[in-house]
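My questions will all concern the structure given below.
Removed: one protein chain of the complex. Kept in place: all other protein chains.
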Amino acid sequence: MLSIGYVLKRLLQIIPTLVFIVVVTFLIVRLLPGDPASAILGDKATDAEVARLHAEMGLDRPLIVQFGNFALRVVQGDLGTSTAVKLPVGRIVLDRLPATLLLTVMAAFLALLLAVPLAFVAALRQGRLGDTVIQGCFQVGLSMPVFYVGLILLTVFAAGLRWFPVGGYGDTYLLHLYHLFLPALTLALSLAAVLMRNLRTAILDALTADYADFARAKGLPTRVVLFRHVLRNALISTVTLFGLNIGTLLGGAVITETVFAIPGAGRLMIDSIYARDYPTIQGLTLVLAVLVSVAFLLTDLVQASLDPRVAQ
Amino acid sequence: MSAGALPFEPAKATPTRRRKLALPGALIAGLLILAFSLTLAFFPSLFAPFDPLKFDYKAILKPPSLAHPFGTDNFGRDMLSRTIHAYTLDMQIAFFATIVPMLAGTAIGTIVGYYGGLLETLFGRLVDGVITFPFIVLVIAIVAVLGPGLANMYVAIGLVGWVFYARLVAGEMKVQKRLDYADAGRVMGYGDMRIAFRHLLPNAVSPALVYWMTDMALCILLGTSLGYLGLGAQPPAAEWGVLIAGGKNFFTTAWWISIFPGIAIVLTGLGFSLLGNGLAELMKVKR
Amino acid sequence: MSTLLSVSGLTTRLLTPAGLLAAVEDVDFTLDERDSLGLVGESGSGKSVTMRSLLRLLPQRAEVEGSVRWRGRELVGLPENALRALRGREIAMIFQEPMSALNPVLRIGLQIEESLKVHTDLDRAGRRARAVELLALTGIPTPERRLDDFPHQFSGGMRQRAMIAIALAASPALLLADEPTTALDVTIQDQILHLLARLRREMGMAMILVTHDLAVVAESCERVAVMYAGRIVERGTVRQVFAAPRHPYTLGLLRSVPDGDRPRQKLRSIEGTPPGLGNRTRGCAFQPRCGFATAQCATDRPPLADIAPGHAAACWQAGRLTDLSREAA
């Protein structure tokens, strides 16, 4: 169903988006008040030291030159050195990225795991108790701030029942998953609420669609009618919605990582902004933008494979 | 915003069959809650028993009691009054943070959707750029540039929020412009702008209006996240996000500080989504 | 020929905002093997609900009463999986909107093979061959290549042919056709009707055709039942009913259809609209719009009584209708 041409077309479309993001980040960072050199050296540094660092960071050169250098080096894969921790940005980002990736992927997985079955139950029991309870719970879930949900889960399941560790990230791969379950669940709740509501409406429409009647008239078992005919059609709009919310999922990771003490890229971004660590902000934003674009492309391709009318 | 994950949920308009059970009930319930919220927002002092800013050193961290139904915070201020007065700020956030993006987005969406072609591809890339960029990071960066405070938060949200409305309206406009009544307009000699805005837009705007309701709830949540990061409303003003963030450290000892503003957010959010569902129902739009 | 299907006292209630309301009331008719019955009436007359009630293809909380005997076996109250085994294998159904009745995201081949998989024990290759056969049977050119196409790659007429192919996969004994031609333009409509006629002959299949188009009934069906406000008001062979309609509603319908061989004649429409589900009166439902109504029509409902062998009508004036209509002409 997926023609190679379509995939290539979509891949090429990412390039202009990335250029747009790099330029925007470069400019926004330069607009941040407070000179990075003074941000790094803090209250007690003398003006001479600030001036020296300022020059060392090349901030005194005109913007275009700075951008030229930055773009040139990015092409060669060098994202510069972090002014806060004095390490290559590439290495820091690579070091911090897995935690955020794992967290967001797990959150996305949990969100789907929660949303799909519950949307089905809510749709099949439309208007009855089951439907209102599910919608009510998700409404509350959607309105609770992430850090609050995180705190409750931590207190009850981690500190209280000891089912999970209290934050942290663990060393081995398995421990990562064990540590990331609660934060992923926290992050997943709000996304699941959105997906569930959209999917429920889509399933309701699919249930009453002619092809569902026809499928039942053909005497197909209910399982086939529900999954092959109803769900497959309903998922199309939900996959698009999922794609749109990837950027938001990443945004949510920022707070979740702070609450659960996870050494992820989200927290690195916030710390870098506060420390006016230009190289890290730029490098991290570029990397995150690439990843989100790829994820966005993947959901697009999934949608195209689900809905043949798009891929032509 | 929360930096908390603030999920965005644009409605998608596809031709639907008339559903058997119309649900005007959702719309009525939504309007009731909205009315309740607006009354509290415009006349908080009528309902709030105390001055929301007044300290009372002797009444620090008091649990809910007759004198203070919602208890007091770590400054000895009455939580019921602060939660009520927060309605003013939060309803402002809900309205001001979304009205400009909604109007701007709808206008841009109409033009892009109507003309299509190169304009549309450019717009497509811009939308991808904005959606791909972690929204919360953009807001924090912008607020860091302009300094914290609600006005700057509106600017930050506005800079990004319009994209979702534009994308919705453009999508719907592409459907409407192919229908016969669009050609009828051309036959009558109307200019493009008149057709697009006077005739096509009223039919294309419904998903955006429905999304506007959800957007309002999401912006309040965004205020909460910014409150947590200290970039939201400035002290000593009362805003739910700031109240909850403030109560975080007393989470086990003084649970009431965060619980009641939390309930207020849930109630208001519920109001908005009911309104959204009701509107969708009314205009036969798939939420 | 033995009776294939006999329906008596069929009543179906649907859930509406105003609660459970009867969409179909007290419907009786029978259908023999290879026979074809036209269910005709305006929209909202309950013809489509009647057909769907046979296979219980109704929304979740609808209620069906009365008796539907299929080859002597009672279907009302049959457990869902027993009824499901019967759907598609013995009784098949096709719909009005081919574009929305075919699953837009599945290949046509798959939509045929899934039926064969349930009702036959053909292996994969056997099913694929049978699918090609069916497409060819319904007149689709180069069926081998079209198997892997999607519904949106078919034209209107082709989609209807594909749907018929899918329905007939398990060579059912009865085909229920819910307004199969309404969505098509006239030339294609005619092809489809001829196709249905040919398939019925070749497969010895009975058919119930729901339509609001009397011409379609005249061309495709041997017997006809006219429905109004959820009830059958007249039933008989096409020839009997079209020649001497015994119910004012049927008469009105026939008069609003141009008759090719008669010279220019004034077409007359029936004033007013059929009553909604909620407000059905005690007397004859057609009374408010009936030109021949008497006091009695408003108070008690006329039973569906035989006027001639095989020809019945539910109207107090049934006997005298032909001479009355001549006077009023």
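Here the chain labels run A, B and C in written order, and each chain numbers its own residues starting at 1.
Basically, a contact is a pair of C-beta atoms (placed from the backbone, for glycine too) under 8 Å apart; a residue touches a chain by one contact, two chains touch by 3 or more.
Definition applied: contacts and distances are computed from a predicted model.
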Choices "Pimeloyl-CoA dehydrogenase small subunit", "NADH-quinone oxidoreductase subunit K", "Sodium:proton antiporter" or "Peptide/nickel transport system substrate-binding protein" - which one is the UniProt name of the chain not shown: "Peptide/nickel transport system substrate-binding protein"
Left-out chain, listing which of the shown chains it touches: A, B
Absent-chain contact - pick from B:25, B:63, B:202 or B:236: B:236
Full-complex contact with the absent chain, from B:96, B:115 or B:251: B:251
Candidates A:24, A:59, A:85 or A:137 - the one touching the absent chain: A:85
Option touching the unshown chain, where A:24, A:124 or A:166 are the choices: A:166
Those residues of chain B which, in the complete complex, touch the missing chain: 53-55, 57, 60, 74-76, 144, 147-149, 229-231, 234-236, 246, 248-253
Residue numbers in chain A that touch the chain omitted from display: 32-36, 38-50, 52, 84-87, 92, 95-96, 147, 151, 154-155, 158-159, 162, 165-169, 258-261, 263, 267-268, 271, 274-276
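We take it that only the chains that are shown with their structure count from here on.
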Chain B and chain C, separation of their C-alpha mean positions in angstrom: 51
Multi-chain contact sites of chain B, meaning residues that touch two or more partners: 21
Residues of chain A touching at least two other chains: 208-209
Touch list for chain B against partner chain A, complex: 1-10, 12, 14, 16-17, 19, 21, 124-126, 128-129, 131-138, 140-142, 144-145, 147, 164, 217, 221, 224-225, 228-229, 241, 244-245, 248, 251-252, 258, 262, 265-266, 268-270, 273, 286-287
Chain A contact footprint on chain C (complex, rising order): 55, 57, 59, 84-89, 92-95, 97, 100-106, 114-115, 118-119, 150, 152, 163, 166-167, 169, 176
Chain C partner contacts - residues on chain A that touch it in the complex: 208-211, 213-221, 224, 228-229, 232-233, 236, 306-309
